[in-house]
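A quick write-up on the structure given underneath.
Removed: one protein chain of the complex. Kept in place: all other protein chains.
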Amino acid sequence: MNAAVSEKSRIVSRPVGRVEGQSNGQPIDYIGICKRYGTALALKPTDLRIEAGEFFSIIGPSGSGKTTLLGLTAGFIAASEGHIKIGGVNIEGVPPFKRNIGMVFQNYSLFPHKTVGQNIAFPLQMRGVPKREIASRVESALRLVRLENVTDRHPNALSGGQQQRVALARASVYNPSLMVMDEPLSALDKNLREEMQYEIKQLHAKLGCTVLYVTHDQGEAASMARRIAIMNAGEIVQIGSARELYRNPQNRFVAAFLGQANLLPVAGLEPLGSGAVATTQFGDRLVSTKGYEGKGASWLCVRPEAMRITAAKPDTDNVVKGVVVDSTFMNGVQRHRVNIHDRLVVEQFEQILSASYTPEIGTEVYLGWRAEDTLVIGDS
Amino acid sequence: MNAAVSEKSRIVSRPVGRVEGQSNGQPIDYIGICKRYGTALALKPTDLRIEAGEFFSIIGPSGSGKTTLLGLTAGFIAASEGHIKIGGVNIEGVPPFKRNIGMVFQNYSLFPHKTVGQNIAFPLQMRGVPKREIASRVESALRLVRLENVTDRHPNALSGGQQQRVALARASVYNPSLMVMDEPLSALDKNLREEMQYEIKQLHAKLGCTVLYVTHDQGEAASMARRIAIMNAGEIVQIGSARELYRNPQNRFVAAFLGQANLLPVAGLEPLGSGAVATTQFGDRLVSTKGYEGKGASWLCVRPEAMRITAAKPDTDNVVKGVVVDSTFMNGVQRHRVNIHDRLVVEQFEQILSASYTPEIGTEVYLGWRAEDTLVIGDS
Amino acid sequence: MNWTLFDRIAKLVTIGFSVFGLVYLLTPILVIVPISFSADRFFSLPMHDISFQWYDRLWNSTGYLLAFTNTVIVGVVTALIAVVLGTLAALAVVRGNVVFGRVISGLVMAPLVMPQIILAIGVFPVVASLGMLGSKLAVAAVHAAVATSLVFTTVSSALRGYSPNMELSAMTLGAGHIHTFWHVTFPMIRLGMMVGAIFAFAFSFDEIIIALFLTDASSVTLPVYMWNEIRFQMDPTIAAASAVAIVFSLSLLSAVALLQRAGRNQKSSTETKL
Partner (left out) sequence: MNWTLFDRIAKLVTIGFSVFGLVYLLTPILVIVPISFSADRFFSLPMHDISFQWYDRLWNSTGYLLAFTNTVIVGVVTALIAVVLGTLAALAVVRGNVVFGRVISGLVMAPLVMPQIILAIGVFPVVASLGMLGSKLAVAAVHAAVATSLVFTTVSSALRGYSPNMELSAMTLGAGHIHTFWHVTFPMIRLGMMVGAIFAFAFSFDEIIIALFLTDASSVTLPVYMWNEIRFQMDPTIAAASAVAIVFSLSLLSAVALLQRAGRNQKSSTETKL
């Protein structure tokens, strides 16, 4: 496979091998880094290693410390304690314009008074690259993001997606060893966002640089990053792949932040083999194949798509009875809301192609699921 | 079931029966209504009937004519041709303040200098309701949207979700026969949005009024409305339930607007029994159980979750070979992007609980699906 | 970012401007206020005695009292005319379907940029031919032409600060035109109207050229009276009058600052919660 093929037909878009001569990423180490404003802790002391060339994403609600971590990395703010190493070199006190980081901002931050070509040439000029070389590198940067014939246009004349591509080209044209992206797609509409996600993934594959991708959109993180760190209240709560985080959330925050989670309040817990038997506050006894070691085993977490809805009592490990209160269809998925024990409404999803039973609202139904899809988790 | 129970525990939320004495909705008829600005057609001549008490949603991209239809209904703009009947009565020329429509705006439009109580009392004052009655009706309207003890606070002191509840209370306190909602949830974040969707559905069930709900978010429309009208370029393209629209889109626009759709370009089409055999531009012969009567049968539409991905050639009605170019996991769903014939990338979804096979990127795979999940559709 | 270029500029400028601003603001005060309290006919440092004699004389001067009364009357009438016309113009241009909105804005703003000496020279023969020279109403009318643009500016920005949906909303709730204006539009622009009125009054209070041309001995305004006084004698009474005028102007300025802060608070709390 080579890059040229992808220009032939507009329908085709496929991964392109790493271009030779491009930088390889550097690892980043955060060592006990922390940021205080007065007595308020914007970022609790944090240790984190991002591997060379890794696509790493940070997600979390606003105010969780994402922006602080990003500002510390780019050099916009100084750490209160600890330091950061890029490629093993301590960058404490190095100003942003000497860190050689490529940064992509939410609203692109293209210079409106410069043309697209001048925008992309800017970081090369700042580095004293000879004029002739600049022209060819600008051209190849634009080709890399699949934009052509826009060199002499002003950013304002481009669409949002095109502007974002220009911003990517500008942030990567000087081969930074690290690219930091701050919600780069949040200003785009949904369809364009999905297309750009794929583009950014491909760009990362081509450049091989380390990427730190900050977003509040879990879907974006899940579809792009190898590892995801979830932040909340100034600290990293859990790190893992999208799959690990979804299937094994360590606490209630992570479970509820990623996708939909049914959380059943636990009253008591006994070990059972390698697993456990939990008694919910509603009196149900539910089996989990996984035990729980932490303190405060407060919730049973069951994902909506793990549940099956049936009219007759099913033969599954765990069964709960309830009344359907809502049933909606969206994009191939039927979603039921079931009120159990008159106290808690749980969600159940099923793709309609495999759905056998769609009960009316008000029907008494059974929800059944396997012990291996049941997780005991703590409060935080 | 009675409404009082739901106040007992914060976890419980369930549908409450219609409150007696509340208005029942009126049907709305749009008869050949159309709006021109100079020579530009903002809304092409449209006929539409919304049934009494129906929850009807209009979705479409911006500029599709949604806002025009809404402005005509509320009386903000005058029709160029045709007219509207509410409950059988022609409301042509009736000013907005005499139409007795409850309207909820995107940014709530609460009056910041009035308290919550004064905001809700406002429409009653305008109708000359006696003071004593106003107080009790304001109170019951707030109870209806599950807000209490905020009567004397100013809207600015409330959260976005609370403000939206106040706006709902204000627009429903005078028992309008029709409630018009213009993207009421777009200013809220995702979790709150889902909660409010459910609240609005419940409010509709309690009030029994007709609801016209305008949104650009297909998920919102799908989870709330009985029928959905999809608008594009100034006209209604298709009307149906979320399920009908998803499973039987009439053209490319509807297929792509609602959820994800794989659209394979058709080169030739022959009838086969009650269905058809299509030859794609890539040379594949694919079977559909549904025929096509319209002109310009241009695309085969296959939903991503209808496809199964396998290593060996499957025994399904339709099979296509391809190479996996991307594989991501999100919220319980594994999504593959498969490049077929080196020309087109298709999407395939599978819930991981039922997924048997997750190929690596670069693997050659087969995509198989049933003839009944294949749809022949036109271009527009 | 506590080390950017802007922060270096900031430090420099904080000190520089505090000095600069204070010098310009305080110079008149430092010069005028001590003179007004001096016991001597001619001011000399160090001050020998503090005396209220010039304030006494000011209070008993029928000329100053008349001029002050005239100024306030002209200022109030100017403010009233300007608020009515400026608000109407702002409503029409910002909310209405005005065909030539830009042109109207331009016309409303025009008197503000016209040199006042030229306005005075041009208006003088017109007022004279109407036989209204020396009429306070004539002065107020010409002042209002300039001051209307001040009210137009403040009310326009108040109107642009909130969505027209607010008014549409009131209408769907059953409020007719008058109720909509009274319950929604007016409360939202009230602050802008008040600030505009204060600006209009302050403009009229300070204006001298137009007043010089159009007033006579009976309708003379304070700046004109002070101007005449200073040309004939350098009497510390004028310092006392200036000190009073300074206090008056600073009170108006503080009123505006307080009103604007109230408006900002209201607005910012709306924004953060949305």
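Lettered A, B and C in written order, each chain numbered from 1.
Just so we're on the same page, a contact is a pair of C-beta atoms (placed from the backbone, for glycine too) under 8 Å apart; a residue touches a chain by one contact, two chains touch by 3 or more.
On a predicted model such as this, the values are computed, not experimentally measured, just so you know.
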_Candidates C:174, C:192 or C:223 - the one touching the absent chain_ = C:223
*With respect to the chain omitted from the figure, which of C:88, C:133 or C:259 is a touching residue?*
C:88
*asked:* Tell me which of A:48, A:135, A:150 or A:187 is the one touching the absent chain.
replied: A:187
*Option touching the unshown chain, where A:174, A:246, A:329 or A:349 are the choices*: A:174
_Contact footprint on chain A, counting only the chain that is left out_ = 74, 76, 95-103, 105-107, 109, 111-114, 122-123, 126-127, 156-160, 163, 170-171, 174, 180, 187
*Of the residues in chain C, which ones touch the absent chain?*
1-2, 4-14, 16-18, 20-22, 24-25, 27-32, 85, 88-89, 91-93, 95-100, 103-104, 106-108, 110-111, 113-119, 121-123, 125-126, 145, 167-168, 177-178, 180-181, 202, 205-206, 208-209, 223, 226-227, 230, 238-239, 242, 245-246, 249, 252-253, 257
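In this text, only the chains that are shown with their structure count from here on.
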*chain A to chain C: how many Å between their CA centres?*
55
_Interchain centroid distance [CA atoms averaged], chain A/chain B, Å_ = 27
*Please compute the C-alpha centroid of chain B, do the same for chain C, then give the distance between them in whole Å.*
53
*Indicate the residues of chain C shared as contacts by at least two other chains.*
none
*Which chain B residues reach two or more other chains?*
none
